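Right, I'll just put the structure down here and ask away after.
With one protein chain withheld, the remaining protein chains of the complex are depicted in position.
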Amino acid sequence: MQLETDKDGYLTHLSDWNPDTAKWLAHSEGITLEAEHWEVINALRAFYADTGISPAMRILVKIVKQRVSLEKGNSIHLLTLFPDSPAKLAAKIAGLPRPANCL
Amino acid sequence: MAGFSYMSDLNMAASPSLDPTSLTYAIVVRCGPHQQSRALSAFQFTKEVLLQGHKVLSVFFYQQGVHTASGLRVVPQDELNLTVLWQQLSLDYDLDLGVCIAAALQAGITNQQEANRYELGSDSLASQFSLVGLGQLAAACAECDRLVSFGGD
Partner (left out) sequence: MSCLITLSHAPYGSQVAKESLDVALVLSAFEQQPAVLFVDEGVLQLLPGSQIPSPHKHIGKILSALEMYDVNELWVEQESLDQFGLAIDDLSQTVNVVTRIHLGQLCAQYHQHLVF
């Protein structure tokens, strides 16, 4: 798959995103997407569609709490799925712009 | 702004000479260096606050203000160079000059790190200025006694 990304691996053209793209992006981060990953990816994409915001960690946790489940809306769960920097990694795999850090 | 002009006076805050005690200020510069009189007011106010012995937590350049941080501006000899003025003030008082990174990048004002990240031709950020997030503005707002903002339009 030949996809245009920037130096940090974010899609250059967000319109290139589809579930296969997500798998490829995840793979290049050493992640195999399972159902629980998709729960977060879908919730994140829905939030972005509604608000145009690529959220930082604090808001991502809230999004998962509200749109997935209360139990899964915590940083530990997100760190397990998307190690190191869940907001950045999830945004990358979900085909969102890079989170602005503060928003 | 019809009917709201008195708010811009509030915006400028009280003159520091009315305050006997030392205060902590946060300054926000939203006007570009091309808006000479307003941009100069921002600089002069900050300088005066420092001269009077008050503390300035940080200066945050946002919206049009980010252009002040460009190291590539050519300023006619008969105009004041606000970039240089701020640089000198920063050196004299160890003043933190933060530039909103999102707005700066959009305006073509970038440091080496971001220039590399986005594979741009070169960097352009003037020395003494640093690219920061909006979080710096929020933190300054939370910590200061008085936030003074110098408006855009």
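The letters A and B name the chains in turn, as written, and every chain counts its residues from 1.
By our rule, a contact is a pair of C-beta atoms (placed from the backbone, for glycine too) under 8 Å apart; a residue touches a chain by one contact, two chains touch by 3 or more.
Bear in mind that the values here come from a model prediction, so they are computed numbers and not experimental data.
Shown chains touched by the undisplayed chain in the intact complex: A, B. When the omitted chain is restored, the residue from B:28, B:69 or B:82 that touches it is B:28. Within the complete assembly, A:63 is the residue of A:11, A:25, A:44 or A:63 that touches the hidden chain. Residue-level contact of chain B with the missing chain is found at 1-4, 6-8, 10-11, 28, 30, 62-63, 102-103, 133-135, 137-139, 141-142, 144, 147, 149, 151-153. Although one chain is not displayed, its contacts with chain A can still be listed: residues 47, 50-53, 56, 58-59, 62-63, 66, 100, 102-103.
Note that in this section only the chains that are shown with their structure count from here on.
Remark: chain A and chain B have CA centroids separated by 34 Å (rounded to whole angstrom). Interface residues of chain A facing chain B in the complex, by the touch rule stated above, are 6-8, 100-103.
On chain B, the positions that touch chain A within their shared complex are 102, 116-119, 133-135, 138.
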